[in-house]
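One structure is given below, represented as structure tokens, and several questions about it will come after.
A single protein chain has been omitted; all remaining protein chains appear in their positions.
For chain A:
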Amino acid sequence: MSQYPFTTVIGLEVHVQLKTASKLFCGCSTEFGAPPNTHVCPLCLGLPGALPVINEKALELSALAGLALHCDLPPVTKWDRKQYFYPDLPKGYQTSQFDMPICADGFLEIEDPADANQTVRIGIIRAHLEEDAGKSMHDEVAGRADSRIDLNRCGTPLLEIVSEPDLRTAEQCVAFLTKLREMMVHLGVSDCEMQEGSLRVDANVNLHIDRNGEVIATPIVEIKNMNSFRNVAAALAYEVDRQYEEWETKGHTIKTHGKRTFGWDDGKQVTYPQREKEESADYRYFPCPDLLPVRLTEAQREKVRSMFTELPQQARERLQSQYDVTAYDADVIVSAGPEMLAYYDSVATACGDGKRASSWVQQDVMRSIKEQGISVDQFAISADQLAALIQCIIAGELANNRARDVFEHMLDKGVAMDQAMKDLGIEQVDDSEIESLVADLLSKNPRVVDDVKGGNAKAVGALIGQARKANPNANPQQVRELALKMIEQM
């Protein structure tokens, strides 16, 4: 439909809520979903005389995110007040960072969704710390004319990550967000749950239309309220068409209309204009007199570097070389999150067989925690227990399916491995017991002995079933080997 070729120019602003126990400047809890206004103190309320004190962990997590994004961590960072009035911000200003952010000038590399062999480097202008506002709810159901305000979220630490306008397609944006989220979750910086608001995305987008060599820019639109990556893609796709048409029919350009703020209506699948954003000068930023500048110490920088272990992609590569698992298996484990990766690492190291560990973790552990709707941290079978179980398989003491019975029993009854084996009547069958069992079977089955002697080693399989009938814990592998050895000596 478009007559002239154009380039889409997109920059993203991503807010991630930092994974701290307490708020940025007070000791109130950051727990999600608490009853309204129960995590509120004089500072959250903006009461006179209440003074902020910086949460050390928020600084460390921000610096960690900065390292992952190849940012500089400047020697000094400071706090500024961004003034505006809104009922969910009792102080009348948001404590943020204006001209000296904690992280600056980095980048994130993504695979171009249009060409998997092509890497695209997306610049990161800055990442700064700021406090969240409270939540306003309009009480439509009750038909009341007023809004309800919950200040629990007020003061929760956010890191706002601002990209350069280096993104060109909605698909690139989704790739960028996916990689950013995985990185932040993996490093423990944030949970990045869009549903809970711990990851929020705004997009700035416009078009550079090439009209026979003359480049015309459409007005920049900032899109808000996109609460899933799918919505980000849909909103950008819609906005690109809308801007082209608006230019075509009304002639709007960046010179005539500047920048506007739009929302995304998920129901109608359209963007719509929101209240005009105040010019940034209207926020009247100035340094917060209640807070001191921060100079991250060498000890803190060292601590953050030690927290920066490996990124998801490095973890995928490490699993393949360290445990000899396939790229697919490594991807499944790493994509399941840092807790799952740590669990797998422990199991694989303790049992010494990364492939078996991978198959147990993927099939049995992941299925069980999914059924129970829990995270692996809450899983009843510890990594050590699973490793011990796998070692029994490796040692030939348990067949795979018998081990699975033990696993299920441990889960059902909530017992340790030893108890589960006892409950299932699995005892260590000692060698002499197996030897007499096999000797007995051979004397009862002269035809099997003849067949084997005649060169048909497979005939010994007939004995396995009988052996297991006589003793369910007899290991098939051991019975087979022993029988062949005894026949040879006959």
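Quick note on the criterion: a contact is a pair of C-beta atoms (placed from the backbone, for glycine too) under 8 Å apart; a residue touches a chain by one contact, two chains touch by 3 or more; residues count from 1.
The criterion applied here is as follows: contacts and distances are computed from a predicted model.
The chain absent from the displayed complex carries the UniProt protein name "Aspartyl/glutamyl-tRNA(Asn/Gln) amidotransferase subunit C", chosen from "Phenylacetic acid degradation protein PaaD", "Acetyl-coenzyme A carboxylase carboxyl transferase subunit alpha", "Xanthine dehydrogenase YagR molybdenum-binding subunit" or "Aspartyl/glutamyl-tRNA(Asn/Gln) amidotransferase subunit C". If you put the hidden chain back, the residue from A:T297, A:N401, A:S432 or A:Q489 that touches it is A:T297. The residue from A:V16, A:A58, A:C71 or A:L236 that touches the chain not shown here is A:A58. The chain not displayed touches chain A at residues 20-22, 26-29, 35-42, 44-45, 53-59, 76, 78, 83, 85-88, 100, 136-138, 145-151, 225, 263, 274-275, 282, 284, 287, 289, 292-295, 297.
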